[in-house]
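Note that one protein chain of the assembly has been removed; the remaining protein chains are unaltered in position.
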Amino acid sequence: MAADLALDGVGTTPSRAGTGPWRQAGARLLRNRSAMVAAGALVLIALACLLAPLYASAVAHTDPFVSNVSGTTIVNGQEVQVLQQSTEGLGLGVTPIGPTWDPGHYLLGADNQGRDVMARLLYGGRNSLLIGLSAALLCCALATVLGVVAGYFGGWIDSILSRCFDVIWAFPVYLLAICLSVVLLTSGLHVGPIHLDAGSLAMPVVIIALIYVPYVARPLRGQVMALRGKDFLHAAVGIGAGDARVMWREVLPNVLPTVVVFLPLMTALNMLTESALSFLSVGVQSPDASWGTIINDGLALLYSRPMITISAGLFVALTAVALNVFGDGVRDALDPNARLRGGA
Amino acid sequence: MLLDVQDLRVRFGSFTAVDGLSFSVRQGEVLGIVGESGSGKSVSMMGLLGLIRTPGAEISGKVTFRGRDLLALKDREMRAIRGKEIAMIFQDPMTALTPVYTVGWQIAEQIRAHEKVSRSEARKRAIGLLEEVGIPAPGKRVDAYPHEFSGGMRQRAVIAMALSCSPALLIADEPTTALDVTTQAQILDLMRRLRDDHGSAIVMITHDMGVVSETADQVLVMYGGRAVERGPRQAVFHHPRHPYTWGLLDSVPRVGGPRVRRLATIPGTPGASTGGGCPFADRCAHRHAACDEAPPLVGTDHLDACWLPAEERTR
Partner (left out) sequence: MLGYITKRFGAAILVLFAISVLVFLIFFATPGVDPAARIAGKNADPATLAQVRASFGLDEPLPIQYAMMMKHLFITHDLTSFVNRGVMVIPQIIDAIPITLSLVVGAAVIWMVLGVVMGTLAGAMRGTLVDPLVMLLGVFGVSLPVYWLGEVVNLITQKELHDSVFSWVPPLGYVPFSQSPGQWALHLLFPWLTLALLYAGIYARLLRGELINALNEDYVRTARAKGLSERRILIKHALRCSLIPIVSLFGLDFGALVGGAALLTEVVFGLPGVGKLTYQALQNLDLPVIMGTVLYAAFFVVLANAVVDVLYARLDPRVRHAA
């Protein structure tokens, strides 16, 4: 409808000497206030997590990976035990100190091993963000290759790939991830040239990336199939271009916007999945930490020191919100009518 | 005078799509509005019917229909007129109908929105309308879904729907552009016949001079949101007065006569010149100093908006 009212670019100075669609999309994204706020929040979080070692050594003066069960710290000028006698219930056991709101001394309190929660959150954030992003990149890369090949060639290649997607996707997502994690965590993955240790961070990355491949590949395949009938493809084939060349030069640039839209959304989704897996103890393994493991750690202390679980969950939630809002902005910028659901 | 438009202006922020358009339509008359894409022809019609929903759109002027100013009406009052006294059909028949309801249901919906009629009565009328527009087996087709009709048939169904309440005015926005030439001829025939049978006036928006020459009584040529020439069909086609009209008529290939090496075109690209002068100035071969000021539409029966003196109006 906007087309026949000739409203494209209304109210803006018309761009004369051809700005490419990517640059126009970029301009639209920059104008989107909520997306920019979200991007800013993401940068801040990422920065804070990257500077985790700085925080740990320079600000909090702790090593968040070393137990500090019998250590002491300064609260309100007084020296106190990090793990204190529990005053709840029967008075047995120890309870770590709660939030002191003092960046130098256990800002958000200690966990049950006397470690500084805030420092652990920042370190954990590195892993959560890293895994989420890597898994999203791997997933999108794989899905693009498979989706384009399936959609372009059709026939039996498409049949096999589509059936594989169906099987993986029919397997309830979390179940598949848990199954794979349970199995691979006992002794790692050794397939041909790929050797992954059980405790390696690459394990959750690979598992999470694999299970979401059908989610991204199916819409891409649908898009490619719709493109197959288009004239510009016939033209390319007509001038003698080989399949690989056509896929690389003609098909790929057309599906790229969809992939770009998927990236932030998949990062959020993968991050949430990783935290769920870590929560179930089948994701990131100790001594590594992630926001999911911290949520899990905090459960035992949920009623006495809720801040541990709450803060970790808030970090996950806020990052996911920022990624989703940013992802929406990217989608609005690239194509206001983007359709990302898979074909039937 | 059925419809009298005076100084219609439609603005979207700083962009003026329709800049002071005036024309009128009599009972039973066919007005052909010609112009390129972006000349404001569709926007002006949608504006006067209150169909522009873009936020920030400003519509001003005076549109008198059967004695009432349409632009001053509240939305509820306008709704009673839309579909009942003024109907509008659009360019692409393939997407004009809601895909999940049968054609008969959609026609009946329009009837029952304006008249107190029972469902069965409305359905009977729908069948009658489908027959009138030349759709075979109307009794069966009334229960068919839009995607089961071909393009030409769909446009006929859309026309049937538009005429279901016998409107006094039918606005057709490029009704044949999306159809092949044979179907085009059939649809135009149909519209002419219906005009004779129902007595409705028609405003036919098109970019195709051929269509105008066949069907219109009056012709309005638009460029850059303004009317540049207006008058009876014969006069405009045989004695055109505006350089743009000359360009339009020249660019239609002739069947007879000497063979031309190159088809004539109007130099430059569509889009009104900025700067407040004549919108056609950028592309006009006869541009001179006076053209920095926009010429008014002047004349009696046959009007034009151009500064050129009468002697130079030869092609």
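Letters A and B mark the chains as written, and numbering starts fresh at 1 in each.
Convention: contacts are C-beta pairs under 8 Å (C-beta built on N, C-alpha and C of every residue); 3 or more make two chains touch, one makes a residue touch a chain.
A quick note: this is a predicted structure, and the numbers were derived from the prediction, not measured.
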| item | value |
| --- | --- |
| Touching the absent chain when the full complex is considered, from B:82, B:141, B:195 or B:283 | B:82 |
| Residue among A:25, A:39, A:272 or A:334 that touches the chain left out of view | A:272 |
| Selected from B:147, B:238 or B:261 as touching the chain missing from the view | B:147 |
| Hidden partner chain, residues of chain A it touches | 1-2, 34, 163, 166-167, 170-175, 178-180, 182-184, 186-191, 268, 272, 275-276, 279-280, 282, 292, 295, 299, 302-303, 306, 309-310, 312-313, 316-318, 320-321, 323-325, 328, 337, 341, 344 |
| Missing-chain contacts mapped onto chain B | 49, 51, 53, 55, 79-84, 87-90, 92, 95-100, 109-110, 113-114, 145, 147-148, 158, 161-162 |
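The criterion applied here is as follows: only the chains that are shown with their structure count from here on.
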| item | value |
| --- | --- |
| Where chain A and chain B are represented by their mean Cα positions, the distance between them in whole Å | 53 |
